[in-house]
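Only one protein chain is missing from this complex, and each of the others stays in its spot.
Take a look at subunit A:
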Amino acid sequence: MAVADIPTGETSEREFASGVPDKVLHIDDVHKSFAGLHALSNVDLDVRHGETHAIIGPNGAGKSTLLNVCVGRLPPDRGAVIFDGHVLTGKTPHEINQLGVARVFQTPEVFLDLSVLQNVMVPALSKRDGPFKLNPFAAFAGETEIRDEAEAVIASVGLADHMRDTASSLSRGDKRRLELAMCLIQHPKLLLLDEPTAGMARHDTNATIDLLKRIKEGGMTKVIIEHDMHVVFSLADRITVLAGGRIIAQGRPEEIKNNPKVKEAYLGEEQV
(Lines give C-alpha, C1' and ligand atoms only; values in the text may rest on other atoms or scores of the structure.)
Protein backbone atom coordinates (compact mmCIF):
# COMPACT_ATOMS: atom_id res chain seq x y z
CA MET A 1 0.00 0.00 0.00
CA ALA A 2 1.40 3.39 -0.96
CA VAL A 3 1.25 6.41 1.28
CA ALA A 4 -1.55 7.78 -0.88
CA ASP A 5 -3.70 4.76 0.08
CA ILE A 6 -3.58 5.38 3.80
CA PRO A 7 -6.99 4.39 5.15
CA THR A 8 -7.20 7.37 7.51
CA GLY A 9 -7.50 9.82 4.64
CA GLU A 10 -6.08 13.18 3.78
CA THR A 11 -4.84 14.28 7.17
CA SER A 12 -2.25 11.59 7.60
CA GLU A 13 -1.10 11.88 4.02
CA ARG A 14 -0.65 15.60 4.40
CA GLU A 15 1.12 15.23 7.69
CA PHE A 16 3.43 12.60 6.37
CA ALA A 17 4.32 14.80 3.44
CA SER A 18 4.82 18.03 5.33
CA GLY A 19 5.20 17.24 9.02
CA VAL A 20 8.41 16.55 10.87
CA PRO A 21 11.34 16.61 8.47
CA ASP A 22 13.35 13.46 7.78
CA LYS A 23 10.99 11.21 9.66
CA VAL A 24 11.25 7.45 9.43
CA LEU A 25 8.20 6.41 11.41
CA HIS A 26 4.88 8.18 11.49
CA ILE A 27 2.12 6.95 13.78
CA ASP A 28 -1.07 8.60 12.70
CA ASP A 29 -4.08 8.92 14.98
CA VAL A 30 -3.91 5.34 16.21
CA HIS A 31 -6.70 3.94 18.37
CA LYS A 32 -6.80 0.53 19.97
CA SER A 33 -9.20 -0.80 22.56
CA PHE A 34 -9.69 -4.13 24.26
CA ALA A 35 -13.21 -4.96 25.35
CA GLY A 36 -14.08 -1.31 25.78
CA LEU A 37 -10.83 -0.39 27.49
CA HIS A 38 -9.01 2.26 25.46
CA ALA A 39 -5.41 1.08 25.33
CA LEU A 40 -4.47 3.76 22.77
CA SER A 41 -6.37 6.93 21.87
CA ASN A 42 -5.44 9.53 19.27
CA VAL A 43 -1.78 8.58 19.29
CA ASP A 44 0.27 10.67 16.87
CA LEU A 45 3.99 10.23 16.86
CA ASP A 46 6.91 10.94 14.56
CA VAL A 47 10.33 9.38 14.82
CA ARG A 48 13.16 11.09 12.98
CA HIS A 49 15.87 9.36 11.04
CA GLY A 50 18.81 8.34 13.23
CA GLU A 51 17.27 9.40 16.53
CA THR A 52 16.69 7.34 19.64
CA HIS A 53 13.11 7.90 20.66
CA ALA A 54 12.02 6.68 24.07
CA ILE A 55 8.39 5.95 24.92
CA ILE A 56 7.76 6.00 28.61
CA GLY A 57 4.74 5.83 30.85
CA PRO A 58 3.37 4.06 33.88
CA ASN A 59 2.20 0.44 33.72
CA GLY A 60 -0.86 0.08 31.50
CA ALA A 61 -0.08 3.31 29.62
CA GLY A 62 -0.22 1.48 26.26
CA LYS A 63 3.50 1.41 25.42
CA SER A 64 3.72 -2.25 24.49
CA THR A 65 0.39 -2.07 22.68
CA LEU A 66 1.78 0.76 20.58
CA LEU A 67 4.85 -1.32 19.74
CA ASN A 68 2.67 -4.29 18.87
CA VAL A 69 0.61 -2.13 16.54
CA CYS A 70 3.82 -0.93 14.87
CA VAL A 71 5.10 -4.45 14.13
CA GLY A 72 1.80 -5.88 12.93
CA ARG A 73 1.10 -8.01 15.96
CA LEU A 74 -2.06 -6.04 16.73
CA PRO A 75 -4.23 -4.29 14.14
CA PRO A 76 -5.26 -0.77 15.18
CA ASP A 77 -8.98 -0.01 15.40
CA ARG A 78 -8.31 3.25 13.60
CA GLY A 79 -5.31 5.12 12.25
CA ALA A 80 -2.19 3.98 10.50
CA VAL A 81 1.50 3.39 11.01
CA ILE A 82 3.73 4.56 8.20
CA PHE A 83 7.35 3.57 7.96
CA ASP A 84 9.74 4.87 5.34
CA GLY A 85 6.87 5.57 2.94
CA HIS A 86 5.14 2.22 3.52
CA VAL A 87 1.89 1.79 5.41
CA LEU A 88 2.53 -0.97 7.93
CA THR A 89 -1.09 -1.32 9.00
CA GLY A 90 -2.43 -4.62 7.73
CA LYS A 91 0.99 -6.06 7.03
CA THR A 92 2.24 -9.24 8.68
CA PRO A 93 5.27 -9.24 11.02
CA HIS A 94 7.52 -10.85 8.40
CA GLU A 95 6.52 -8.29 5.77
CA ILE A 96 7.25 -5.48 8.20
CA ASN A 97 10.63 -6.98 9.06
CA GLN A 98 11.51 -7.27 5.38
CA LEU A 99 10.89 -3.53 5.07
CA GLY A 100 13.62 -2.93 7.64
CA VAL A 101 11.94 -3.01 11.07
CA ALA A 102 13.45 -5.28 13.72
CA ARG A 103 12.16 -5.86 17.21
CA VAL A 104 13.59 -6.85 20.57
CA PHE A 105 10.89 -8.33 22.80
CA GLN A 106 10.19 -7.60 26.45
CA THR A 107 10.84 -11.26 27.26
CA PRO A 108 13.80 -12.48 25.18
CA GLU A 109 12.55 -14.36 22.12
CA VAL A 110 15.34 -16.47 20.70
CA PHE A 111 15.63 -19.94 19.17
CA LEU A 112 16.32 -21.84 22.37
CA ASP A 113 17.24 -25.12 20.68
CA LEU A 114 19.75 -23.57 18.29
CA SER A 115 23.28 -22.43 18.97
CA VAL A 116 24.08 -18.75 19.42
CA LEU A 117 25.72 -18.69 16.00
CA GLN A 118 22.74 -20.36 14.33
CA ASN A 119 20.41 -17.91 16.09
CA VAL A 120 22.18 -15.00 14.43
CA MET A 121 22.69 -16.66 11.05
CA VAL A 122 18.97 -17.39 10.54
CA PRO A 123 17.92 -13.68 10.49
CA ALA A 124 20.87 -12.95 8.19
CA LEU A 125 19.62 -15.60 5.76
CA SER A 126 16.14 -14.09 5.95
CA LYS A 127 17.57 -10.66 5.14
CA ARG A 128 19.45 -12.04 2.13
CA ASP A 129 16.93 -14.58 0.80
CA GLY A 130 13.66 -12.81 1.56
CA PRO A 131 10.61 -14.26 3.31
CA PHE A 132 10.74 -17.62 1.52
CA LYS A 133 13.33 -19.47 -0.50
CA LEU A 134 13.09 -23.21 -1.03
CA ASN A 135 16.74 -24.22 -0.92
CA PRO A 136 16.98 -27.77 0.46
CA PHE A 137 20.38 -28.24 -1.17
CA ALA A 138 22.00 -24.97 -0.12
CA ALA A 139 24.26 -26.07 2.72
CA PHE A 140 23.95 -24.03 5.89
CA ALA A 141 27.56 -24.88 6.70
CA GLY A 142 28.59 -23.38 3.35
CA GLU A 143 27.34 -19.89 4.26
CA THR A 144 30.81 -18.71 5.20
CA GLU A 145 30.20 -15.04 4.45
CA ILE A 146 27.11 -14.92 6.65
CA ARG A 147 28.85 -16.95 9.35
CA ASP A 148 31.78 -14.53 9.43
CA GLU A 149 29.45 -11.57 9.75
CA ALA A 150 27.38 -13.34 12.42
CA GLU A 151 30.52 -14.09 14.42
CA ALA A 152 31.51 -10.43 14.24
CA VAL A 153 28.07 -9.27 15.41
CA ILE A 154 28.03 -11.84 18.22
CA ALA A 155 31.44 -10.64 19.33
CA SER A 156 30.23 -7.03 19.23
CA VAL A 157 27.45 -7.81 21.74
CA GLY A 158 29.91 -9.62 23.99
CA LEU A 159 28.89 -13.20 23.35
CA ALA A 160 32.00 -14.40 21.55
CA ASP A 161 32.67 -16.99 24.25
CA HIS A 162 29.21 -18.50 23.78
CA MET A 163 29.28 -18.86 19.99
CA ARG A 164 28.64 -22.65 19.98
CA ASP A 165 26.45 -22.82 23.09
CA THR A 166 22.75 -23.43 22.81
CA ALA A 167 20.65 -20.35 23.41
CA SER A 168 18.78 -22.14 26.21
CA SER A 169 21.99 -22.30 28.24
CA LEU A 170 22.41 -18.49 28.24
CA SER A 171 21.49 -16.22 31.14
CA ARG A 172 18.56 -13.83 30.71
CA GLY A 173 20.90 -10.92 30.09
CA ASP A 174 22.85 -12.88 27.49
CA LYS A 175 19.63 -13.89 25.78
CA ARG A 176 18.77 -10.20 25.47
CA ARG A 177 22.19 -9.56 23.96
CA LEU A 178 21.63 -12.45 21.58
CA GLU A 179 18.26 -11.09 20.55
CA LEU A 180 19.88 -7.74 19.90
CA ALA A 181 22.53 -9.44 17.76
CA MET A 182 19.74 -11.18 15.81
CA CYS A 183 18.31 -7.76 15.01
CA LEU A 184 21.62 -6.02 14.34
CA ILE A 185 22.77 -8.51 11.71
CA GLN A 186 19.78 -7.49 9.62
CA HIS A 187 20.99 -3.86 9.57
CA PRO A 188 17.44 -2.62 10.21
CA LYS A 189 16.44 0.92 9.41
CA LEU A 190 14.33 0.96 12.56
CA LEU A 191 15.00 -0.99 15.74
CA LEU A 192 12.18 -1.31 18.26
CA LEU A 193 13.25 -2.27 21.77
CA ASP A 194 10.70 -3.27 24.37
CA GLU A 195 12.28 -2.80 27.80
CA PRO A 196 15.72 -3.99 26.71
CA THR A 197 17.13 -3.91 30.25
CA ALA A 198 14.18 -5.35 32.17
CA GLY A 199 15.34 -7.80 34.82
CA MET A 200 19.01 -6.95 34.32
CA ALA A 201 21.49 -6.20 37.09
CA ARG A 202 22.95 -2.67 37.08
CA HIS A 203 26.20 -3.90 35.58
CA ASP A 204 24.38 -5.60 32.68
CA THR A 205 22.16 -2.55 32.25
CA ASN A 206 25.18 -0.28 31.89
CA ALA A 207 26.74 -2.68 29.42
CA THR A 208 23.52 -2.63 27.39
CA ILE A 209 23.46 1.18 27.48
CA ASP A 210 27.03 1.24 26.18
CA LEU A 211 26.09 -1.22 23.46
CA LEU A 212 23.05 0.80 22.38
CA LYS A 213 25.14 3.97 22.37
CA ARG A 214 27.57 2.29 20.02
CA ILE A 215 24.68 1.36 17.74
CA LYS A 216 23.54 4.96 17.90
CA GLU A 217 26.85 6.01 16.47
CA GLY A 218 25.97 3.87 13.44
CA GLY A 219 22.96 6.09 12.68
CA MET A 220 20.26 3.46 13.19
CA THR A 221 16.86 4.79 14.25
CA LYS A 222 15.64 3.31 17.51
CA VAL A 223 12.42 3.36 19.50
CA ILE A 224 12.87 2.26 23.09
CA ILE A 225 10.18 1.44 25.60
CA GLU A 226 11.73 1.52 29.03
CA HIS A 227 10.82 1.93 32.67
CA ASP A 228 14.35 2.57 33.88
CA MET A 229 14.84 6.34 33.77
CA HIS A 230 18.61 5.90 33.93
CA VAL A 231 18.44 4.04 30.61
CA VAL A 232 15.96 6.48 29.09
CA PHE A 233 17.93 9.62 29.92
CA SER A 234 21.21 7.99 28.95
CA LEU A 235 20.02 7.11 25.47
CA ALA A 236 17.03 9.15 24.32
CA ASP A 237 17.21 12.08 21.93
CA ARG A 238 13.47 12.64 22.32
CA ILE A 239 10.89 11.21 24.66
CA THR A 240 7.16 10.59 24.31
CA VAL A 241 5.16 10.07 27.49
CA LEU A 242 2.02 7.95 27.40
CA ALA A 243 -0.57 7.78 30.15
CA GLY A 244 -3.92 6.03 29.89
CA GLY A 245 -3.34 5.36 26.20
CA ARG A 246 -2.83 9.06 25.35
CA ILE A 247 0.27 11.10 24.69
CA ILE A 248 0.62 13.62 27.49
CA ALA A 249 4.03 15.01 26.57
CA GLN A 250 6.66 14.92 23.87
CA GLY A 251 10.04 16.56 23.67
CA ARG A 252 13.71 16.52 24.50
CA PRO A 253 14.80 14.78 27.74
CA GLU A 254 15.35 18.06 29.60
CA GLU A 255 11.87 19.26 28.58
CA ILE A 256 10.30 16.03 29.81
CA LYS A 257 12.20 16.22 33.09
CA ASN A 258 10.67 19.59 33.82
CA ASN A 259 7.20 18.89 32.50
CA PRO A 260 4.71 19.10 35.41
CA LYS A 261 2.19 16.81 33.65
CA VAL A 262 4.80 14.11 33.39
CA LYS A 263 5.84 14.53 36.98
CA GLU A 264 2.26 14.19 38.04
CA ALA A 265 1.27 11.31 35.82
CA TYR A 266 4.38 9.22 35.72
CA LEU A 267 7.38 10.31 37.65
CA GLY A 268 5.45 11.23 40.73
CA GLU A 269 7.67 11.66 43.71
CA GLU A 270 10.67 10.22 41.96
CA GLN A 271 11.63 13.75 40.79
CA VAL A 272 14.00 12.94 37.97
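Here, a contact is a pair of C-beta atoms (placed from the backbone, for glycine too) under 8 Å apart; a residue touches a chain by one contact, two chains touch by 3 or more; residues count from 1.
As a convention for this text, contacts and distances are computed from a predicted model.
Looking at the choices "propane 2-monooxygenase", "Branched-chain amino acid ABC transporter permease", "Cbb3-type cytochrome c oxidase subunit I" or "Peptidase", the name in the UniProt record of the chain not drawn here is "Branched-chain amino acid ABC transporter permease".
Of the candidate positions A:S126, A:T221 or A:S234, contact with the unshown chain belongs to A:S126. The residue touching the chain not shown here, chosen from A:Q98, A:S156, A:N206 or A:Q250, is A:Q98. Per the touch definition above, the residue from A:D44, A:D77, A:D165 or A:D228 contacting the chain not shown is A:D165. Although one chain is hidden here, its contacts on subunit A can still be listed: residues 71, 92-94, 97-98, 102-103, 105, 109-115, 118, 121-123, 125-127, 129-143, 164-166, 168-169, 182, 186.
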